[in-house]
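Structure in structure tokens, see below.
Every protein chain but one is kept in place in this view of the complex.
The block that comes next holds chain A.
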């Protein structure tokens, strides 16, 4: 199948204007078996993501599969908040406003613990907010976000492709019918979401009061046929 070579390896795009921090995050991510690309600005990040504004239509027409928006698939963007020119927040906004980039999970890092900043980012659609310097334990929290999005993309595909895709992903049980497979995928996704909420609560507790919740999961309901 011509799908992206790195099905088992997630690809992270790391954005930071500090050379030292780029080196650090790259090592952290590679240690966790992620593929990494680092760039030093939001502008370069958008370029890498294939965000060309009007040229985007050109990509669409020539692509073979609906998922193949980018030359290189990016499963998560991790960005510093404070950067000259385009801040991490600006980058987050651009990604979430773009029809074909908005599904990519975005995570923000900052050296400063500013609750209003954190809230703003989460409300704009950031999955998580980490305080720098990042640790290995922080990087371990990234995988659920990437998995959740990957499953979501797989499940929302047009039906004719669905069967092949699901067979590749679902290794749980011996579901024969499409419906059973779809339901298995649903429950797996729900488990991921539940885990994710718990993970996020844990990390958020570190920086925020416990009452903050993000009503973000309503738009992740799976379409049933």
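What we mean here is this: a contact is a pair of C-beta atoms (placed from the backbone, for glycine too) under 8 Å apart; a residue touches a chain by one contact, two chains touch by 3 or more; residues count from 1.
Following the convention adopted for this analysis, contacts and distances are computed from a predicted model.
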Fill in the blank from the handout: By UniProt, of "GPI transamidase component PIG-T", "Histidine-containing phosphotransfer protein", "BOP1 protein" or "AP-1 complex subunit gamma-1", the chain left out is "Histidine-containing phosphotransfer protein"
Handout entry: Hidden partner interface residues of chain A, rising order
Key = 18-21, 23-24, 27-28, 31, 82, 111, 132-133, 135-136
